[in-house]
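One protein chain is absent from this view; the other protein chains keep their places.
Each chain gets a letter, A, B and C, in the order it is written, and its residues are counted from 1.
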Amino acid sequence: MKKLISIALVLVLVLGALAGCGKTEPGTTATPSADTGANATAPAAGGTIKIGLLGCYTGEYAQYGLAVQNGALMYIDKVNAAGGINGKQIEPIIYDDKGDPTEAVTAFNRMLDDGVTALLGSVLSGATMAVVPEAYAANLPMITASATAAGVTYNEDEDLVYTNMFRTCFIDPFQGEKMAQYAKDILGARTAAAITETGNDYAVGLKEAFVAKCAELGIEVVADEGYSKGDKDFKSQLTNINAKGADVIFCPNYYEDDALIVTQARQLGITATFMGGDGWAKVSEYAKAEDLEGSVYCSAYAPGSTPEIKQFETDYAAKYNGEVPGMFAALGYDAAIVLLDAIKAAESKGLETGSDEYKAAVIDGMKNTSSVGITSAYSYDEFNNPIKSAVIIKLEGGKEVFSQMF
Amino acid sequence: MIKQARDIPTPVKYLINLALFIIFLVVVNSMIASKTISGYYTKVIMLIGINIILAVSLNLATGYLGQLPLGHAGFMAVGAYSSAIFMKAASALPMFIALPLGLMIGGTVAGIFGFIIGIPALRLRGDYLAIITLGFGEIIRVILLNIDSVLGFNLTYGAASLKNIPKTTTFLGTFICVFIVCYVIHTMMKSRHGRAILSIRENEIAAESCGIKTTYYKTMAFVMSAFFAGVAGSLYAGYLGILNPSNFGFMKSIEILVMVVLGGMGSMIGSVISATVLTALPELLRAFADYRMVAYSLLLIAVMIFKPSGLMGTYDFSLSRLLGKGLSRLPARNASPARKGDDR
Amino acid sequence: MSTVISQIFNGLQSGSVYALVALGYSMVYGIIMLLNFAHGDIIMVGAYVAWIMIAKAGLPPAVGVVAAVVGCTLLGITIEKVAYAPLRKSPRLSLLITAIGISFFLENLAQLVMGAGAKSMPEIVSGPGLSFAGANISFVAMVTIVVAVISMVLLTILVQRTKMGKAMRAVSEDMDSARLMGISVNRTISFTFALGSALAGIGAVLYSCAYPQASPTMGSMLGLKAFVAAVLGGIGSIPGAMIGGFAIGLLEAFVSAVGLSVWKEGAVFAILILVLLIKPTGIMGRVITEKV
Partner (left out) sequence: MPRRDPHETLIPERDKDKTPAIECIGLGIDFGGLTAVDDFNFTLGRTEIAGLIGPNGAGKTTVFNLLTKVYQPTRGRMLLEGRDTKNMTTAQANRAGIARTFQNIRLFKELTVLDNVLIGLHNEIHVNLAQAILRLPSYWRCERVARERAMDLLSIFDMTGVADKKAGSLPYGAQRRLEIVRALATNPTLLLLDEPAAGMNPSETSELMENIRKIRDMFQISILLIEHDMNLVMGICEGIAVLNYGRIIAKGTPEEIKSDPDVIEAYLGKKGH
């Protein structure tokens, strides 16, 4: 009897597996999740250009992944609605990697099987860095909207630039250095402290660049505190910082933690100015206005600062149930612009879609891009990192307000 | 007489198993080489192999020894990092030396950690052992994250990930390891050493009173389990090319445990099947990714309530027995009783 | 000096939450020898309940607080009835894995239903902070410590003085004998879960006051640390859980205070290992020997 049950259970599992298999036969691409709102676009007579969208669309970091996806799909849909590129529709092939490098690699290989021409992704640096070497080997054009680690485009061990890899976001060191410079030039800080999540490569990357730049600028870093993922109590670290008395506190983590840190710091009577990186976006929803007042962070996106951005915000809200786009959505949109512009260039050369020369042409197109995104105009340096200036956002009256370009 | 007929050393059986395995390797490998099996499927198959080693090695400690270590991912991490650091440094060595050496280093370092952790941990029983291994697993992760700041030079690169590890793991390498690990565990379990390990699971006091050095065998099984987890970690490092401590947390340990439990604690074939299914299933069910983890946990609870022994129980599968039934009249291996009727 | 006092209060505040959560672990372990891995996630559910009531439905904070405690209690009883009760005669390993499964399930369900990002919790209590020997102690910190201590005192009275408390102690001493003495074992176990989960509910509210966010994974690290606290104090012992909770809170504060905040988590687990090796039964735990 028991044996029968177990056999039945095994059968169910296997059948489930087979059923899943049938659903994802090559040729039928994964359907975008319902909330992305990417309405299936009718394939035009001219065929399609397949673009992979890879990122953490479920799991702990899904909010970032989905924002990038929404932004990118918005532009892709716009291009498709306008007749596609060279009469060809763009077909997004969307796979989730949950932010896990292992899943990213398998999903990426699945995309290769599906015959993608280019890849927009992944979202987190770890997952992206796992995919890049394989994409480089296949010379597949790749652009990320949010993977900020320096190692994404550059292999320091072999002094090798991944020539196929581009991004629309800043790199970690850039933001850290910018904020150190800002602390010196604008805030006139003489001492600084830092508090970072030690397990988070993004936070650590920003912090290290900040600390190094501070040393260069003559700002004394009096405290360098860390915490672990999942920590909610930072008062012990903040008490230390308070005892050392820093002018500015660099806090380059994700906004949920940053909000708690600022709130607890104010409870302890710390009055220093808080500074952060682009992970701060949306922080105003998580902490009280008076606690945040005067804090600054650098970002690639200043909400409502230009007519283009205002248009983007309106369109985005119309498409996604009134949601307000953040930096990730904007950069996703920009990444799609840069990538599709390069594809346009390749198409105009009359190359066969998806061929190796075609992909090389797309990469070439991105390298020499002159695309103008909503956050900035793009051009790339020798490491394929975008040359653009940072936006400084200031917290004023509980609002995240564009302060200046820096 | 029946017994003897069954237990005659039959090198033939081993040769058949080996031949079948080699055929499997050659066929799949040539399919991969000819792109009949695409890069994607190759990756999934390699992951399945790595997960099989992880599940089978944990099964040694959980299913056979009857302990519940919750820090298996820690051993995997130690193996992965040590082998990755070696492989990066040893790029000058020819591959046929560097690769096996890297695997051995990964396994050995993990085994040493298993020994260091096992000696104190195995003094405790049941829940306490689970807790202490959980603690050790987390400490390993914290150390990997922060060791560079203590040492003052870059070893693990902490949160920034250990990158650009030579991607040496191939289908062939993975499955040769799978075969060796399964073979070693299988043959050990069918010897006095294996029986001693099982007796500890069944009743430690009785085992002790049968003259079995329980501490010795517990440590041995634990170290072996850690060693193979380290080998799996090494393969994983060479598979992915990038390592981050956060990928080896408590959750990873639980993931491996789920494979073992669903397969049936104490059943190697159960571990192999569930590692295969649980690796392939999420890939196949990409469309339902949202519900995947919820379904996972419900499955785990349901199995525990309705079939606590796992899908395969403690049933162990023997290829040659299957062969014996189907193809030839070879006597079955000793895993299950031979009935009188079979003994013609 | 003021820094030292601040750090002590920091430790006491987080320690009192750990202690409340550790009590739940300890009581459940005492009665059915189960490491209820899902306990931390009950807190997470409690926090979401409070968030839905206060932020979504716009009800007054007091309603949210009550709802969180009641919600946690009901959830605890349900989990016991659905998942643990059928396994009472099974090996402990099965029970433990089921608990892990429940924990997994609650976390993933929350992620699915509520989304991965954190929800911002509106203020539940507010008041003036206290300045003490140059150290700032926030109102929330004081409330947290006071409420936690009161809860623990009430719990101790409940367990020591009431009939149900006696039944709990009897069942944890010897389930079969207790049954023979006419104690309803099932009811007692349910009551224990209800009590432990209610404490988790209080813990959830205090946690939400101090750290005003609800996220799907908030319970896992909290649970793990509270669990370490329970083991440190002696799992199964109520005063032990309190001592352990405060000890872990203070340990974390002092590890950070000496500038080793990076190693805080490592220190907690190192303490766990040391305790298990030196005195596996913890500070207040009883020795349970196997009868041969």
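Note that in this section a residue touches a chain if its C-beta (ideal position, glycine included) is under 8 Å from a C-beta of that chain, and two chains touch if they have at least 3 such contacts.
Here the structure is a predicted model, which is why all the values come from computation and not from measurement.
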- Message: Given that one chain is not shown, which residue among B:Leu144, B:Leu198, B:Leu240 or B:Met312 touches it?
- Response: B:Leu198
- Selected residue (touches chain absent from view) among B:Val109, B:Ala160 or B:Met188: B:Met188
- Query: List the chain B residues touching the unshown chain?
  - Reply: 3-4, 7, 9, 14, 183-184, 187-188, 190-196, 198-199, 202-203, 205-214, 266, 314, 337
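To be clear about the criterion, only the chains that are shown with their structure count from here on.
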- Hey, which pair has more contacts between C-betas, A-C or A-B? A-B
- Distance between the CA centroids of chain A and chain B (whole Å) is 36
- Touching two or more other chains - residue numbers and ranges from chain C: 111, 220, 262, 265
- Item | Sites on chain B at which at least two other chains make contact | 142, 146, 290
- Note on the structure: The residues of chain A that touch chain C in their complex are 58-63, 198, 225-233, 235-237, 239-240, 242-243, 256, 259-260, 263, 267-269, 285-286, 288
- Note on the structure: In their shared complex, chain C is touched by residues of chain B numbered 66, 68, 120, 123-124, 126-128, 130-132, 134-136, 138-139, 142-143, 146, 149, 205, 250, 254, 257, 261, 265, 290-291, 293-294, 296-298, 300-301, 304-305, 308
- Interface residues, chain A side, partner chain B - complex: 2, 5-6, 9-10, 13-14, 16-17, 20-21, 23-24, 30-31, 33, 57-58, 95-96, 98, 100-102, 105-107, 109-110, 112-113, 125-126, 129-130, 133, 149, 151, 155-158, 198-201, 203-205, 228-229
